[in-house]
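Every protein chain but one is kept in place in this view of the complex.
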Amino acid sequence: MLSGIYGLLSASFFVAMDAVDVAFTEASVGAGISTLLMFLAITMTERRDHSVRHKPWLALIVVVVTGALLIYGTLDMPYFGSADAPIHVHVAPRYINDSMQEIGVINLVTSVLGSYRAFDTFGEVVVIFTAGVGVLALLSVSRRPENDAKIDALNVSMHEQHLILRIVIKILIPFILLFALYVQFHGDYGPGGGFQAGVIFAAAVILYSMLFGLSTARRVINQPLTQFIAALGVLLYGSVGVVSLLNGGNFFDYNVLSDDPVAGQHLGILLIEAGVGLTVASVMIIIFFNFQGRKEYGQGQAKGDV
Amino acid sequence: MGTVVEISSGFFLLVGAFLSVSGGVGVMRFPDFYSRMHAVGVTDTLAASMILIGLMLQMPESLVVVKLILILLLTLFINPTASHALAKAALHNNLAPLLDKSGDNNAGDDSSNS
Amino acid sequence: MIAVATIAILVVMILAITRGIVGPTLYDRILAVNMFGTKTVLLLSLLGFLMGRPEFLDIAIVYALINFISVTGILRYSDALGSTVSVDEKPEKKES
Partner (left out) sequence: MFLGLYNYWIVVVLMMIGFYIVIAHGNLIKKLVGLTIFQTSVFIFYISMAKVNGGTAPIVGDGIEIYSNPLPHVLILTAIVVGIATTALGLALTVRIKEAYGSIEEEEIQKKDNSTC
């Protein structure tokens, strides 16, 4: 099926991007989880592919014409890697040259993300939060007690097959969590930051829930708390902006958070990254738990019906 | 001293490269799933460790070496486990090994040795 | 030397992709994905050295972890996809 190829494709795309930095971390992290979600959704729906392609020739013609127009459009674009392209002339030099004095964070991507463009990032975090809420609204199930026993039995029989995997994962999970924290707090000095750390943290929890069963994972990390944390992250991010507003600066102007502007910037970026990390991690966990809960619910239903 | 380190690092890198190429050829040429798995599972771990050791010798900077050791440990943990789980899942879902003519190079060898 | 190893790994990656596209069964594809992931980790470490900026090593660690997670996940759910899953409850069970 298309799943394996999909995983390969996304991986190889991001390898092709390699000359660049942080985007890659993010990409590799994204490749794992989105492949997993895609695969989960495929198992939940249909795997046979009996789709009739409607009018492939028409589609092909549309695609070819659009592609030709786009390629014609690229003829005026600046060459790959040329240093005097418009994109490199306007705001980027300021970010590159002045941010060391203004913000003092070694990783330019973090400083642009957290400080110069904090508004954008806030918007993105709200979008992620909204998507989490949407998945919750679409897929959350109120579990009936009589299905529980069946689901548990199914889980146990699944787990008997994966003994070695479970032990290795038990050893690995603390390291993954620790590494997520490292990425979170190392974001000022190297590749990393809240987005990546959140996804890695969520990946550890997802790994646990996959191998040990959803009900066990829910006992460790219960879902209302996760939902609360997702909201808390957005709230933390927003309140940093409000506090800087109250202190007499602009929204997300961290200079006023402390006596020393640079220290204020550091504090602001740290808080914001923490908010981003909390939100991303808990939203990913919510999404995954709900998909998995829906799947097990469906399996329980099917077994109950037969 | 310097040249000895240089030469040994080059040696390790070359051995790693050779092993991974042979694994790749094996994946392309072998007839069925389990023998392909054998080719990958055995060579992959050793090739990864060889290349990582070669890199470690190149750069005597402490933090980088620590990170490389971390990657090495992860590879040693993850690779055999993954191939074990893969073979087991394949066997469990009734994917029969190719048993007939060429004798006994098939069995679900899960490469936990490396 | 590093350049030679990089080229070798690129070749192996191409072979792995071919196997992933050709691969007759689902497990061949998963095997190819797994192999591709391992080789990507190595490629990232090598590239970091080739460019003289070993910051790439963090990414290699992340990639190793994420690759393992996605392979495990696909295996776990491919049980449901595979044709006949024999769900026989064994009596002795661990605490779960």
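In order of appearance the chains are A, B and C, and numbering begins at 1 in each one.
Definition applied: contacts are C-beta pairs under 8 Å (C-beta built on N, C-alpha and C of every residue); 3 or more make two chains touch, one makes a residue touch a chain.
Remember, it's a predicted structure, so these values are computed and weren't measured experimentally.
Trainee: If the hidden chain were put back, which of A:G132, A:G241 or A:G264 would touch it?
Mentor: Checking each option in A:G132, A:G241 or A:G264, the one touching the absent chain turns out to be A:G132.
Trainee: Among the options A:L60, A:L181, A:L225 or A:L246, which residue touches the chain absent from this view?
Mentor: Answer from the full complex: A:L60 touches the omitted chain.
Trainee: Among A:L113, A:V183 or A:V240, which residue is in touch with the absent chain?
Mentor: Result: among the candidates, A:L113 touches the missing chain.
Trainee: Where does subunit A touch the missing chain, residue by residue?
Mentor: On the subunit A side, contact with the omitted chain comes from 2, 6, 9-10, 13, 16-17, 19-23, 26-27, 30, 33-34, 37-38, 40-42, 44-46, 49-56, 59-60, 62-64, 66-67, 70-71, 74-75, 77, 79-83, 85, 87-88, 91-92, 95-96, 100, 106-109, 112-113, 117, 120-121, 124, 127-128, 131-132, 134-135, 138-139, 189-191, 193, 195, 198-199, 280, 283-284, 287, 290-291, 294, 298.
Heads up, the rule we're going with is that only the chains that are shown with their structure count from here on.
Trainee: Among line, ring, star, complete and other, which one matches the pattern of chain touches?
Mentor: The chain contacts form a complete graph, every chain touching every other.
Trainee: Looking at B-C and A-B, which pair shares more C-beta contacts?
Mentor: B-C
Trainee: Could you tell me the distance, in whole angstrom, between the mean C-alpha positions of subunit A and subunit C?
Mentor: 20
Trainee: Once you find the CA centre of subunit A and the CA centre of subunit B, what distance in Å lies between them?
Mentor: Roughly 30 Å separates the two chain centres.
Trainee: Two or more other chains touching the same residue: where does that happen in subunit C?
Mentor: Within subunit C, residues 30, 32, 58, 61, 65, 67-68, 72, 79 contact more than one other chain.
Trainee: Got the subunit A residues that touch at least 2 other chains?
Mentor: Expected reply: 161-162, 165, 172.
Trainee: In their shared complex, at which residues does subunit B touch subunit C?
Mentor: Those residues of subunit B that touch subunit C are 9-10, 13-14, 16-18, 20-21, 23-25, 27-28, 33, 36-37, 40, 44, 47-48, 51-52, 54-55, 58-59, 61, 64, 67-68, 70-71, 74-75, 78-79, 81-83, 85-86, 89-90, 92-95.
Trainee: Per the contact definition, I'd like the list of subunit A residues that touch subunit B in the complex.
Mentor: 161-162, 164-165, 168, 171-172
Trainee: Along subunit A, where are the residues that touch subunit C in the complex?
Mentor: 1, 3-5, 7-8, 11-12, 15, 18-19, 21, 24-25, 28-29, 31-33, 35-36, 39-40, 42-43, 47, 153-162, 165, 169, 172, 176, 179, 183, 186, 190-192, 196, 200, 203, 206-207, 210-213, 216
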